[in-house]
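Attaching a single structure in structure tokens format; questions to follow.
Shown here: the complex without one of its protein chains, the others still in place.
Now for subunit A:
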Amino acid sequence: MNKLIKYELKKTFTSKAIYVCGGIGVLVAILNGFLSCTKGHVAGKSYLIGLLPGSLLSTLLAILVPIIVCEEMESGCIKTMIGKGYSRNKIFFSKVIVSNLYMILLASVSLITGLVYAAFSKTNFNGITSKYILNVILEMLVFMIIVNLGILFSVLAKIKGIAIAATIFCPSVIEIGLLALDVVTKKEIMSKFWYGSFNPALMEGVLKNSEYIRIALVSLSYNLIFLGIAYVLLRKKDF
């Protein structure tokens, strides 16, 4: 497993994709900082919890994760790996670990860039409590859902292009469907249970404890479901 993780890290850090995505993350964070902090109106705590949802992280992850996961399936290298005795389990979990590491890395780059910019703009960070930090952690848990969804579509499609398109567009299609369902049933299914609504809620401010628990549990469920399906599919897949 360690060898596989080392291989995945080496593969990605010697490719352009990670630097392009990282660069875009930095630029968007600077742009956000410029738009939010220049006039000095924004409160530091609101700025902090709005940094990640306001970045392009979901799109960047939807591009980067299928690149990481599909590479071996598309090129056929996964056959050689299996032929050399690496089990599907090890290959799968190494990709899950590395994909989530990249999410944490990109999120950290966006956060640090945004915070440094804000610090230079003399933004006031008073009043930041642990709940604001919890907001940021839960936002990252939501991004983890996008990572795992990307893994699921990569395993399903085995082709980068299709997996990227599916990771970007499928959630939007589902969201539209759920919105329509909300209108028809006059119930708030989407805002309560669809992960796409979590980050907008988290970036608004401190929530009730029950809301935090709901978001955390539902996010974890999404992560487990997407990973579980991807895992079962990969185990059954012929290469």
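Following the convention adopted for this analysis, a residue touches a chain if its C-beta (ideal position, glycine included) is under 8 Å from a C-beta of that chain, and two chains touch if they have at least 3 such contacts; residues count from 1.
Throughout what follows, contacts and distances are computed from a predicted model.
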Chain not displayed: protein name in its UniProt record ("Glycosyltransferase", "ABC-2 type transport system ATP-binding protein", "D-lactate dehydrogenase" or "LapA family protein"): "ABC-2 type transport system ATP-binding protein"
Contact partner of the left-out chain, one of A:82, A:101, A:128 or A:179: A:82
Sole contact to the chain not displayed, among A:7, A:93, A:125 or A:212: A:7
Absent-chain interface as seen on subunit A, which is shown: 3-4, 6-7, 10-11, 14-15, 71, 75-77, 79-87, 236, 238-239
